[in-house]
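Sharing a structure with you now.
In this view, the complex is presented without one of its protein chains, the others remaining in place.
Entry: chain A
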Amino acid sequence: MKKLLIATAVTALSAGMVSAEEIKLGTSLGFTGPLESMAPDMQKGAELAVKEISDSGKFLDGSTVSLVQGDSTCADAAAATATVERLITAEGVKGIIGGMCSGEAIASLENVAVPNGIVMISPSATSPALSTIEDNGLFFRTSPSDARQGEVMADIIMEKGIENVAVTYTNNDYGKGLAESFEAAFTEKGGTITTNSAHEDGKADYSAEVAALSAAGGDALVVAGYVDQGGSGVVRAALDTGAFDTFVFPDGMVGQALVDNFGEEIEGSFGQNPAAEGEGRDIYVKMAEEAGYDGTGAFSAESYDAAALILLGMAAAGSSDPAEYKEKIMDIANEPGEKILPGELGKALDILSEGGDIDYVGATSVEFVEPGESAGIYREVSFTGGEMEVVGYR
């Protein structure tokens, strides 16, 4: 009995002496639903950053970090809200990596994260609506807004000397947001949009939609859809009826599947998708390979950066309280300071603890613009001879 008492006392004492905490972060990603194939590599990206910081032992007096996984479903806003609610109230997370898709991210941010004062960094929600949302400075994203993609796409099309285009978009937050931002950018630069109409995903036949687009006319067709969904159906019907020969593909369409589906039929078409180049990305891909997953997966690198930014923000603020560290995220993401690449998070912690400045570059060349989102680097691609070629970055 005496021994037990002493033992308990000693344990209690030693626990009290350590000021380190056990900090939890949550992920809210679509592990089931229309983007379920992307979510696992994103989760792994976040885990990699968390592990790197936690294992360094230099984080907030030796605090450890763990990651709680949550399923946002991507499509169901109510399910995503419930997931984030659970992460915050039941698990007590101090920050969230997510949501994955724009609609669901907006719902869980407005209904749960903002009222509870928890920071959310989304790796992949790109709707322009998230730029203007009332977020009390709690929301950031490591992917660029589609408003930026609209600008980039308008520039590329203009440079090809095409001034009349028809636009079709998948009928959801992503497609609509992208189509609207593109229309604004393109008309401002002097181009003409002959029609801007939606298509529903999952239909057997898109010849009626294509007939409408063809009647409106245009020198090229902008397909703001998904390559595994209606986007490819629209392209197929347009090629079959000879309505359009040249297509412009934004990020939802650019992928190997497009080349597999159409090969040389889309000769002369072009597009763009967000993809950073550079040292950071190469290092990250190699780190992912060592950890046993594919770091080139869509938004995986963005997830690593999202988790790293939350934790470095805490380190910079010296606190895991979201109200304090949210102020630091813009500072560490941008200049001035020592550049931090993936795998150098331990070094970043050292610099921060000495009171120095860092400029987090990470896996995606993070550069934040107001109100806390990635400025966005896009890769321009063209389709020639049945191959997809990278033309350049902008």
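Following the convention adopted for this analysis, a residue touches a chain if its C-beta (ideal position, glycine included) is under 8 Å from a C-beta of that chain, and two chains touch if they have at least 3 such contacts; residues count from 1.
Criterion: contacts and distances are computed from a predicted model.
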Check your understanding: Looking at UniProt, which of "Aldehyde dehydrogenase", "NAD(P)H-dependent oxidoreductase subunit E", "Branched-chain amino acid ABC transporter permease" or "Serine/threonine protein kinase" names the chain we cannot see?
Key -> "Branched-chain amino acid ABC transporter permease"
Study note, to complete from the structure: The one residue from A:Gly33, A:Gly103, A:Gly233 or A:Gly271 touching the chain left out of view is A:Gly233
**Study point:** Full-complex contact with the absent chain, from A:Asp61, A:Glu91 or A:Glu200
**Key:** A:Glu200
Exercise for review: Write down which of A:Ala211, A:Ile283 or A:Val369 is the residue touching the left-out chain.
Suggested key: A:Ala211
Point to revise | On chain A, residues whose C-beta touches the chain left out of the figure | key: 195, 197-198, 200, 202-205, 207-209, 211-212, 214-217, 233, 240-242
